[in-house]
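Everything below concerns the one structure shown next.
One protein chain is absent from this view; the other protein chains keep their places.
Chain IDs A, B and C follow the sequence of writing; residue 1 opens each chain.
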Amino acid sequence: MSVHIAIVDGPVPATAGLAPTEVGRVGAVLSFDGIVREMEDGRRLIALDYEAYEPMATRELTAVAEEVVRAHGLISLACWHSRGRVLVGAASLRVVIRAAHRGEALVAMGAFIDRLKRDVPIWKEPVWA
Amino acid sequence: MSVHIAIVDGPVPATAGLAPTEVGRVGAVLSFDGIVREMEDGRRLIALDYEAYEPMATRELTAVAEEVVRAHGLISLACWHSRGRVLVGAASLRVVIRAAHRGEALVAMGAFIDRLKRDVPIWKEPVWA
Amino acid sequence: MQVKVLLFGPAAAAAGCDSLTVSVGEGATCRDVLAALGRANAPLEAIADAAKGARLAVNHAFAEATQPIQPTDEVALISMVSGG
Partner (left out) sequence: MQVKVLLFGPAAAAAGCDSLTVSVGEGATCRDVLAALGRANAPLEAIADAAKGARLAVNHAFAEATQPIQPTDEVALISMVSGG
């Protein structure tokens, strides 16, 4: 059982979380990328600017991750979240879950992101085109 | 809306499905890797040998993928499945879903894999240690 | 007529062969061929059971139980799949 959390400046790196799988117990690797979309509320944007209240944001992400890992019996959960400017088409969030089976990985992914959007002190501001 | 299906000899390549995201509409990229685990029915194995009845396997995977893309309003679904030997710790299945939002991506991932395990003429045989 | 049925996975292992040829009447349906498989090879009886999800594929597509088989069709028993 492990948790890795990082808030990074700008978009999350493309290869984050793709380290070699723990051999043996892991049967499912589920990876989610949240991507900045072009339209928000019917208006075109060029980027989102993310602000994080640190160190609380990392602490809350870690607490939520540990709770989700425990509740769903995951092997590991890693999360990268952006701070600063992320252009349309780039990822501002990556979550990688490793579990024995796909069932708990899928449920845990939804639960983790729901909690992140409710409880983690991060704010985004649109940069309009 | 697009579907890409491939049955590949041996483990699925590590970078499959990570091509640059379609800019603009995609808000969620969800990627699932099914990994060969060490224990099956309490016995230790070294690999799984996969057999596919082709071209039916590719046809069924394509039909299921198109149905899931339509039913859940996905932007795209890509799937790689192994044929032949896949060692413990390597991936035998990769599914990459691109969608506007995470909700439909998570539901569609579960639905696609459930259908694959029920309807696609692929069989695995354990290679015991 | 003679119908050759391709076998895979646990079905092939149980039958001890990759295909089995069964005799059925002209106009036989998928249901008839499944039943003939069970009669022709005792270990297959439990596997070629529609009630347990066994289906025939005809020319690489799943076929209804009532579909008639033509002598030139490629027929395969699809049961106990285990992909993923």
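Keep in mind that, in the parts below, a contact is a pair of C-beta atoms (placed from the backbone, for glycine too) under 8 Å apart; a residue touches a chain by one contact, two chains touch by 3 or more.
On a predicted model such as this, the values are computed, not experimentally measured, just so you know.
J.: Give the labels of the shown chains that the missing chain contacts, considering the complete complex.
T.: Per the touch rule above, the missing chain touches A.
J.: Just to verify: which one of A:44, A:70, A:101 or A:117 makes contact with the chain not shown?
T.: A:117
J.: Using the touch rule from the top, list residues of subunit A that touch the missing partner.
T.: On the side of subunit A, residues 34, 50-53, 55-57, 59-60, 81, 92-93, 113, 116-125 touch the unshown chain.
Everything below uses one rule, namely that only the chains that are shown with their structure count from here on.
J.: Given the contact rule stated at the top, which pair of chains has the most C-beta pairs in contact?
T.: Counting C-beta pairs in contact per chain pair, the top pair is A-B.
J.: Between subunit A and subunit C, what's the gap in Å when you average each chain's C-alpha atoms?
T.: Whole-Å distance between the two chain centres: 48.
J.: Return the distance between the CA-based centres of subunit B and subunit C, expressed in whole Å.
T.: 27
J.: When you check subunit B against every other chain, which residues touch at least two of them?
T.: Only 34, 113 qualify.
J.: Touching at least two other chains at once: which residues of subunit C meet that condition?
T.: none
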